[in-house]
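Removed from the display is one protein chain of the complex; every other protein chain stays in position.
On to chain A.
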């Protein structure tokens, strides 16, 4: 199964959207004749795998490289950089060009910004004195379909940029992406926004509609009725909690990137050890579509039931000769789902090996206690203990943030004490990190009583995890 998701069942014609992106990329590649080396930034390389098979690029005499700080190794006379417009990549590009020059290599350089050229990036290229050597273009990739019902903006750092650095580029990017969608699917009549950044995005979108109106002449009714924009800040609690659904656990334990996980081949039941295999995870896989949002316990049951039923059918087919052709056909059809079942049996088993550990249970339990916000001491001591035990800092910080959020901050004494314990245990280089968390309001000194218990009860935010069947 391909990593590129099947979008036939999507509510919108996302296939056309993806094909547009494919076409734009290929026309860039084709516009540069002869053998060339395509250098992509690491994150974008993953994103592009959702748009086309990278092998398709090789047909046009293209070698693929991932952009890094190291010199570029290629024989190609032409180099095409395809990078997101981020300042840090510009130094890499500049260094590679300078390195080529120091070796006396004469090459033709092209730089395509994704999704658009940025003055600040070009400024760095100018300062590095390589701007003149580059032919600069744009690859306007704003949205990527991740699955039949998910489009991604691929803005990994937008929260950090908005909350900590005050750089609201991503807000403009969001508005622009939606505006681009409108050219394909019609002007969206209703825009709802919650949060500062979302409100700003809605405002910008409104402005873009005036500046660059979408002509509705040859379009019927708009295909998208409403857009709801939400700031991540509206709910910082959820991402701090451990995920418990099948898909959530896959992400938590194995990390889903661009709609697939990478696992050891041995986990998937293959013989060769040590090799990694990519397992695509999207709704093209019907079984996955069914179980992705279920609790792992339930997943195991569903998978078992499916397997058993096939087994029974098989036994029946073997023992009796009375089946009609259509019944046999039906059976064969169901046999086709065997690889899917096998795949998820393997993955679920692998997850179970994590999820069954007492540490995982303890973690989920303490999260629950923190969310209930009843017993301050227990939570505080638990966090103190895991800091002193030097458990991974991500785990510590997630719980600490959760604790601070539900508790409306920590009393100054405890706040300073835990921060000091963190710096002592993990090193003083984490000082800016703590400062930024404080700046973002994620871990803070208590200033007023928390309204979390009231809100969570009134809005029924918390589901009892002890009953896995419930969700």
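By definition in this document, a contact is a pair of C-beta atoms (placed from the backbone, for glycine too) under 8 Å apart; a residue touches a chain by one contact, two chains touch by 3 or more; residues count from 1.
As a working rule, contacts and distances are computed from a predicted model.
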**Request:** Could you tell me which of "Nuclear pore complex protein Nup85", "EF-hand domain-containing protein", "S1 motif domain-containing protein" or "Protein VACUOLELESS1" is the UniProt name of the chain missing from the displayed complex?
**Result:** "Protein VACUOLELESS1"
**Request:** Could you tell me which of A:28, A:136, A:253 or A:268 touches the chain that is not displayed?
**Result:** A:268
**Message:** Touch as defined at the start, partner being the missing chain; which of A:30, A:129, A:275 or A:304 qualifies?
**Reply:** A:304
**Asked** Which residue from A:105, A:228, A:338 or A:463 sits in contact with the chain not drawn here?
**Response** A:338
**Message:** Can you tell me which of A:31, A:53, A:88 or A:226 touches the chain that was removed from the display?
**Reply:** A:88
**Complete:** Touch rule applied to chain A and the missing chain gives residues 87-88, 91, 116-120, 123-124, 127, 161, 165-169, 171-172, 175, 200, 203-204, 207, 210-213, 268-271, 279, 297, 300, 303-304, 307, 311, 338-339, 341-343, 345-346, 348-349, 352-353, 356, 358, 361-362, 384-385, 388-390, 416, 419-421, 423-429, 431-432, 435, 466
